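Left out: one protein chain. Kept in place: all the others.
Chains here go by letter, A and B, matching the order in which they are written, and residues are numbered from 1 within each.
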Amino acid sequence: MEERITLAHGAGGEAYRELVQELFLPAYGNEMLEPLTDAAICSGSSVIAMTTDSFVVKPLFFPGGDLGRLCVSGTVNDLAVSGACPKYISVGMIIEAGFAMETLRRLVASIAATAREAGVSVVTGDTKVVEGGAADGIFINTAGIGVFLNGRKPLAQKIAPGDKIIITGYMASHGMAVLAARENMDFNPPIESDVAPLSALIDQVLQADSAINAMRDPTRGGVAATLFEWVTPETDIVIEEQSLPVRPDVAAACAILGMDPLYIANEGIVLLSVPARDAESVLRILQSVERGKHAAIIGEVREGGGSVYALTEYGTHRRIMMPRGELLPRIC
Amino acid sequence: MKTELEAMKKNIAGLAESLGQVTIMEVCGTHTASIRKYAIRELLPGNVKLVSGPGCPVCVTPEQDIAAAITLAEREEVVFACFGDMMRVPWGERSLYSLYERGKDIRIVTSPLDALRIAREHPGREVVYFGIGFETTAPLTAALIEAADECGMENLSVFCAHKTIPPAIMQLLKGGSSIAALLCPGHVATIIGAQAFAFVADELKLPAAVAGFEAYEIMAALLCLLQMLHRGERKCVNMYPRAVTEQGNRVALALLDQVFEPCDAIWRGLGEIEGSGLRIKERYRKFDAACKFKTVLGGVVDGAGEAPGCICARILRGQSIPTDCPHFGGACQPERPLGPCMASSEGSCAAYYRYGG
Partner (left out) sequence: MIASLKYEFNRANGASDKTGVTEMCLAIPGRIAGIRDGYAEIDYGGVFKQASLRLVKNARVGDYALVHAGFVIQLLDQEAGAELEKLIAETRG
């Protein structure tokens, strides 16, 4: 195969066939993809969950992950937090001519490995090549389908007063890892992203039949954005600042750059809103799994008027505001 | 820590009872942010009010300088390097951020030394570093200029808008005001020393306390100020001794003196203040972007419009609080600010917005 992607790789001819046969099929191989028909035929349930997301990240490879791992995890996690069991994903790529084949190979290998880890099959895909300069290297879109097994139902995604808010692990690690890599921050050791498919972790909680009122992966806008999506005109959410888990290196990086971890993107954790009586048992289940080891109860839902508050370590209250705009590192 | 804080809170409340309305001004953007972040107002009795003075370097940078920075950043040959804080400050329809979104080569740096690296990596381009900030940050810019000089860098210059705090405090408070005491900026004092604020007590006859940035440090300084008010004392007390000495950082001060000389400077909201700016000395003139791009900057006019109704100027003088502004939280929000107090994350409006009004 050639060293670099050319426009021919997107033209549907021999070069394209070669790409599919030699790169995609061996990596993703499964009986739904292999016939290479126009549409994959898959089995499911009467109600399904479906989602799609497009991924761009600079740099493509960062400590703890890469675009490949990210584009599978993001879609898998969106399905899993709906209460579904993620089963199938599609991978659509828009690649710039001149993109190194070796880099593509690494991304594809990462997609395949992450899909395996998440228990999903890549059942269909598409590749387009655009002229050099028309895309920033590579963009990937994934869509996913999840099924509801064993009589499980989609989550209501409605919080209720009395709920405890649970976080499944350290926050802000992914966003800070990518930022530090992109801006050449030279932290030593480098800050690692925790990007991961969380279907197995979430499945553990769902299996226990705990009452879960809402579940979401706090990606863009961070934990704060999710809390704002949840809070209703009749409730307040109060989080205890001291119980927010932040990895020490991430906390230091946030301090140096003047950024609040509450607003930093995550790709490896989930937030849950759980009725108080089930909160402890959910927490224990989470903590018994490696990826949920640092799970914590970070706050609760109260009756109120649609605000999100942080209880500071000094016992004072601060209103948390809706995240807005891209975060820029600041210095003064 | 909570119990110590409780004790201080009680003490402050006790002292405040014997005093009428007390307004304390802080002149440091980081104090503004800390006070809101820790919700310190909740720990203070109703008659003790905190207001923010001209302590955010982004907010006090006048329109002319923003206009000049944007004009330089728009140039084809220029790579513009600045701190993230400055990016969203609007000048008419434009901001550095809007140029950045349109693909102009603007680099957000986290240290002035990054500019040196960028200049080395792009020998064919002109790297311009936007030097803003008070005495805490100015020595860093001086170090950049010194380093650029030592390695004979030809394609690096500094657009210098550095300012010094004491002349601004003097100007603001000398005619008398409603301010009863001053919380002095800890990191500025780290460089210039606690004694540099002695004039607040000696000449302005106000109690002054140099404060750190943790909740207990701010509370301790406030307690100290109220104690002085109660006793009728007018002193300048160093309540941030772990970082601040009487004389300050002599190495940094010597470097400041080596590279810069005082000049008159315009502050947004305060106008021109004698001796409150820092200008690059003759010896290092070739690193002064204002000289290097003289012909380009000659035509830059001010008046492209402070947003009508923006009361940043009053806020910077401590005469209004952000919620007095009709645009606050409506037309003016952090991602599309109308004025510098919202654009800078350390500005009063942004701090109010982020941490609730």
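Here is the rule we go by: a contact is a pair of C-beta atoms (placed from the backbone, for glycine too) under 8 Å apart; a residue touches a chain by one contact, two chains touch by 3 or more.
Keep in mind that this is a model prediction, so the values were computed, not measured.
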Touching residue (missing chain; options B:K9, B:R88, B:H162 or B:H187): B:H187
Of B:I108, B:L223, B:C236 or B:I273, the residue in touch with the unshown chain: B:L223
Identified contact with the non-displayed chain, of B:C151, B:V251 or B:C291: B:V251
Options A:E241, A:D278 or A:E300, residue touching the unrepresented chain: A:E241
Residues in chain A touching the chain absent from view: 185-189, 191, 241-256, 258-262, 294, 310, 312-313, 330-332
Touching residues on chain B - with respect to the absent chain: 1, 4, 8, 11, 30, 33-34, 37, 83, 110-114, 136-137, 139-140, 143, 146-147, 186-187, 190-191, 212-214, 216-217, 220, 223-224, 227, 237, 239-244, 249-252, 255
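The definition used in the following text is that only the chains that are shown with their structure count from here on.
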Chain A - residues contacting chain B, complex: 183, 185, 256-258, 312-321, 324-326, 328-332
Touching residues on chain B, where the partner in the complex is chain A: 1-2, 5, 29-30, 36-40, 42-43, 56-58, 83-85, 87-88, 108, 110, 132-133, 136-137, 215, 333-335, 344-346, 353-356
